[in-house]
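First, the structure itself, so that you have it in front of you.
One protein chain omitted, others in place.
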Amino acid sequence: MSNTVRSTTRTVSKKKTNGYQVIGTRPIRHDGLDKVTGRALYGADVRLSGMLHGRILRSPHAHAIIKSIDTSGAEALPGVKAVVTARDLPALSDKIADLGEGAVNLRDLSTNVLAAGKVLYHGHAVAAVAATSPHIAEEAIQLIRVGYEVLQPVLDVRAAMKPGVPLLHPTLTMESLGKKTNRVSNVASHSQMKKGDVARGFQKADVVLEREFQTATVHQGYIEPHNATAQWNADGSVTVWCSTQGAFITRSQVAELLKLPVSRVRVVPMEIGGGFGGKIQVYIEPVAALLSRAAGRPVQITMSRAEVFMGTGPTPGSYIRVKMGATGEGRLVAAEAYLAYEAGAFPGSPVGAGAMCIFAPYNIENVLIDAYDVVVNKPRTSAYRAPGATNAAMASETVIDELAEQLRMDPLDFRLKNGAQEGDTRADGPAFARIGYLETVQAAKAHAHASAPLEGRCRGRGVASGFWMNYGGQSSAVANVNPDGTLTLVEGSTDIGGTRASAAMQAAEVLGLRAEEVRPLVGDTESIGYTEVTGGSRTTFATGWAAYEAAQDVKRQMIERAAKLWEITAADVDFADATFTNRKEPSKKMTFKEVAARLGETGGPVVGRAAVHPSGVGVAFATHVVDVEVDPDTGKVTLLRYTAVQDAGRAIHPSYVEGQMQGGVVQGIGWALNEEYAYDGQGRMINASFLDYRMPTSLDLPMIDTVIVEVPNPGHPYGVRGVGEVPIVPPPAAIANAIYRAIGVRMRVLPMSPRRILEALGKA
Amino acid sequence: MSKKIHVHTRINGEEVEFLCEPRQSLLEVLRDELGLTGAKEGCNNGNCGACNVVLDDRLVNSCLVLAVEVEGHEVTTVEGVASSKGLHPIQQKFLEHAALQCGVCTPGFIVAAKALLDRNPKPTEHQVRHWLAGNLCRCTGYDKIVRAVLDASACGSPGQK
Partner (left out) sequence: MSPFDYAAPRSIAEAAALLQQAGDDGRVLAGGTDLIVQVRENRRRVKLFIDVKNIPELNELSCSARKGLVIGAAVPCYRITSDSKVAQAYPGLLDAAGIIGGVQIQGRASIGGNLCNASPAADSIPALIALEAACVIAGPQGSREVPVEQFCTGPGKTVLGRGEMVVALRLPPPKKGSGAHYLRFIPRNEMDIAVVGAGASVVLDKAGKTIVSARIALGAVAPTPLYVAEAGAALAGREVSEAAVLQAAESARAAARPITDMRGSAAQRKHLSAVLVRRALEKAIERARNGRA
């Protein structure tokens, strides 16, 4: 398999040269028609007979002890059918559950779903009501009286680490280097990664830079608010329709939190309106179930946008210190990092992932990384697209830029000189298999953007790279052969960005079918085998692999059917281009369609099945180039041009690979420039709306040019690497580097808002 | 609960009557009373465009219209964009350009983009971006959406049906 480069600016058709019929083409996605006509059913579109509407009462305080909850007022309101609080949830003991992208202690999760004893952030759920209309439910929650003893909140990671500050969890003891200590603090854990000897490394360096960074709390910002509809059945089983990145992980969380066997919980994943990591841990699903049990009717809860901001997501604010040293020839010799991430109200920030990623693109002999997971009075953080890596890259990639500048080297050349290759080891241990990092840098360098003149006042160009591990995990697929020769493919991955298409295309490729001849469906937890979350950039890799294997199973069985029809052995049947050939009499041929039409007479239906748990995950690298213009009078940054280069391994559906890259870039741009949680002095979030939490609009952006590099992942039948996450990693650093070239100021705090830039320029 | 009001309107070309409370938004009535769930609630305060409908000849956020206000007016929702003859060009171009990922913002974008092309059949890229600034998409980065709209305009929109 050769390496190829595909760019939206160039007309490069790899369709015929990659050796595949379907892979690398751009068919219309199978679920597209329903989505452009408004027919696709999302969780909030579920309508069940007798359905009630649930609403959640949330804490007005960031940190308080719940002294009392009086729900009698709500219960008395006509139309109210059920009220629940944490008392209705079973008591749980500590148990860590793996969510695929991050883990959670189930007791914490339960307390997050409905606060018990204490509220730990503004917006923490306290009670819930089900009523005959959403308005009545809304009125009812306002009638619930909660007595609070308000405590001092702790909102900043460094403040939370200081001795003597208020503690969120008086029993939380720090885990240090893998061992429990008896130190009670807001620091949940300290971990370390070490390679070589940094002290000796720095001695060899001619240039050493040490810089500090802060990044704000930001939200995934999916457009569809969380929703859950639950029906507690008379036999004690419960069905939940919801918006989730993983039906099975939702099933296990609901089962654990309600102390039900998983077999009593059925989760039906509806279409999902974006997740980005934020729709993995449960929030309202168990609450809807409790309300349904209490009311004896189905209950639907949909969050408001403000609830989404206050009660879900976000990704951590962080404090990072980076020290890097290079020789005069531009060779990186040592790197040190201190990362402290805000976990939110309960332990479990992605600081470990940030630590794994921070220096991963570079082959550095001596590395020392310390990572701290710290609780603060903010919502429990959840995964967000390459969780932890963007914060880290903001730090390391701007220091790299500064080192290159001091060494008078082109920043891309500096990366070429130090970039990681096959066989190099990361600080956390693993050695890279064949990777495409240098190829992304070379492609960026070769792109017209990198050498285009950039004239004009206060304009600058920046570059940055990014790394993400990607994830494999378990997936299942079932392929049913239809009598007309098409395939129905049932898989378990909810489709957030075109993964039905990418799975179907891999099955189609195996059987020589057209992409349209494979109809993909997403099954619920009772119609498909266990499948992990749509996350970790795993779906096209692992579920695609399951689809590939299911199609291989179909192929084997269909060859047997053809053999039966010809009365020969399967070994004497060839299959290529959807046609069976009788090896004994090569003039005898049958199409896939013809054999499919005769399944009834050859032994009955053909069902291909596959369950996979692949190793061989291919890691992802990206290198981005951006041009900005800064208005020195207002501090506003305008993006003039953006080019994202990424190693996709193999782009199954290039349009959706580009889409992942463009979407990731724009989330990174929002993170870089304007997005942040704003709090008042009491720790109350004050910008919980799309008006004041400023995500980019179409008018804030140029086209996002993409270059897909294909260095096939040797661990996947088609060479697929995950593509979804790494594109969010480089943008803040690339933009910071561009701003520096535009106005001569190094920005080290995110977001680089107009106000911060004016302040950096000494104007405000 | 205040008294329900009887409202008489036209939706997607058909006469429709419904009863609603004054506090119910047009979005709620479309979704909860009339079964038209194509318009989505993304923010419920006019900042995301997922609930876009056309009221008479104006693009509006249906979350910011009281259902009682549509008495005597005409509403077009995403369900009314395609005809019995097939998809509207803007829908077709969204599919061809892969201008959707999760798809939840798509109905709003389709309604908004159609309203633009009905008014301005040949918009520039800037005009498209400006018109669509009230529609948030978190998945695509807008690139493919803008290209789809420009391509639909190049193909010629059939205009008002």
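Order of writing sets the labels: A and B. Residues in every chain begin at 1.
Note that in this section contacts are C-beta pairs under 8 Å (C-beta built on N, C-alpha and C of every residue); 3 or more make two chains touch, one makes a residue touch a chain.
Please read these numbers as outputs of a predicted model, since none were measured by experiment.
Novice: Check the whole complex and report which displayed chains the hidden chain contacts.
Specialist: Hidden chain contacts in the full assembly come out as A, B.
Novice: Which residue, A:S655, A:N674 or A:N713, contacts the hidden chain when the whole complex is considered?
Specialist: With A:S655, A:N674 or A:N713 as choices, the missing chain is touched by A:N674.
Novice: Which residue, B:I11, B:A82, B:A112 or B:V149, contacts the hidden chain when the whole complex is considered?
Specialist: Result: among the candidates, B:A112 touches the missing chain.
Novice: Of the residues B:L34, B:V65 or B:V78, I need the one that contacts the missing chain.
Specialist: Final answer for the missing-chain contact: B:V65.
Novice: Kindly note down the residues of subunit B that lie in touch with the hidden chain.
Specialist: Touching the chain left out of view, subunit B contributes residues 1-3, 5, 21-23, 25, 44-47, 49, 52, 55, 58-61, 64-66, 68-69, 71, 112, 115, 130-131, 133-135.
Novice: Pick out the residues on subunit A that sit against the missing chain.
Specialist: 135, 138-139, 306, 633-636, 673-674, 678, 686-687, 690-692, 694, 696-697, 699-700, 753-755, 758-759, 763-764
To be clear about the criterion, only the chains that are shown with their structure count from here on.
Novice: Which stretch or stretches of subunit B touch subunit A in the complex?
Specialist: Residues 1, 21, 23-24, 28, 31, 35-45, 47-48, 50, 77-79, 81-82, 87, 91, 94-98, 100-107, 110, 128-130, 132-147.
Novice: Over in the complex, which subunit A residues touch subunit B? Could you list them?
Specialist: Against subunit B, subunit A makes touches at 26, 28-29, 31-33, 35-42, 44-45, 47, 134-136, 220-225, 271-276, 302, 304-305, 496-498, 653, 655-656, 658-660, 662-667, 689-691, 695-699, 701, 703-704.
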